[in-house]
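The next block holds one structure in the form of structure tokens; read it before the comments.
As you look at this complex, bear in mind that one protein chain is not there, while each of the others sits in place.
Let's look at subunit A:
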Amino acid sequence: MLIHMEAITRRYEVGEQPVAALDKISITVPRGQFVAIVGPSGSGKSTLLNMLGCLDRPDSGSYLLDGVDVSNFDDERASDFRNRRIGFVFQSFHLLPRLSVLENTLLPRRFLRGSDEGLEQRAHELLERMGLQRHLAHRPSQLSGGQMQRVAIARALLMKPALLLADEPTGNLDSRSAAEVMALITEVHAEGQTVLLVTHDADVAARAQRQISLCDGRIERDSAA
């Protein structure tokens, strides 16, 4: 199992009242699976994404990712883990406007503690595969939305992550670019990459092998169950 979440709970203080954003959620995802997480806003999707991406710690429960118990990592270890084992793709791409396409792709290298051998080579390969080899020196503002999201995917894959987390990756794209990006994600998955995709688009969710729907911090339905 790549992901093994056991009874994860996360509460927030809203006024005086603690509200459980995640209420004893247990999820297991085998290596290489393509999972879509769906649910209305306020269902706990972002909290779960924070949790899965090691950006937040649960109040209780345990989370093993790639065999490592990450639920009690401090900021230092969690950041290092995110840097090397998790790739993020976001709805609005989040490329840094003053960096070139190549520099954006290589951004995770900045926070890498250890050898960065071969990363530049890998960035070139990834961008070539994304069809962006002629845009290496371009700024994000010179690219189309689909191209920007492809740069973001290249950036997410740079460190060969164990888990690719995508948060509404097609939300800001026209249907043609969206289809291209989904095809790309599907292709990456086909090569063995575990992908976890958060969306409220049923068509996008349908491309995944498994759908988990969240409601009020609980799992309402899991297609694998």
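FYI, a contact is a pair of C-beta atoms (placed from the backbone, for glycine too) under 8 Å apart; a residue touches a chain by one contact, two chains touch by 3 or more; residues count from 1.
One rule holds for everything that comes next: contacts and distances are computed from a predicted model.
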Among "Acyltransferase", "Condensation domain-containing protein", "ABC transporter permease" or "SoxAX cytochrome complex subunit A", UniProt-listed name of the chain not shown: "ABC transporter permease"
From A:82, A:122, A:135 or A:150, residue that would touch the chain that is not displayed: A:82
Selected residue (touches chain absent from view) among A:108, A:146 or A:169: A:108
Touch list for subunit A against the chain that is not drawn: 46, 49-50, 53, 55-56, 75-76, 79-80, 82-84, 88, 90-92, 94, 96, 98, 107-108, 110-112, 155, 167
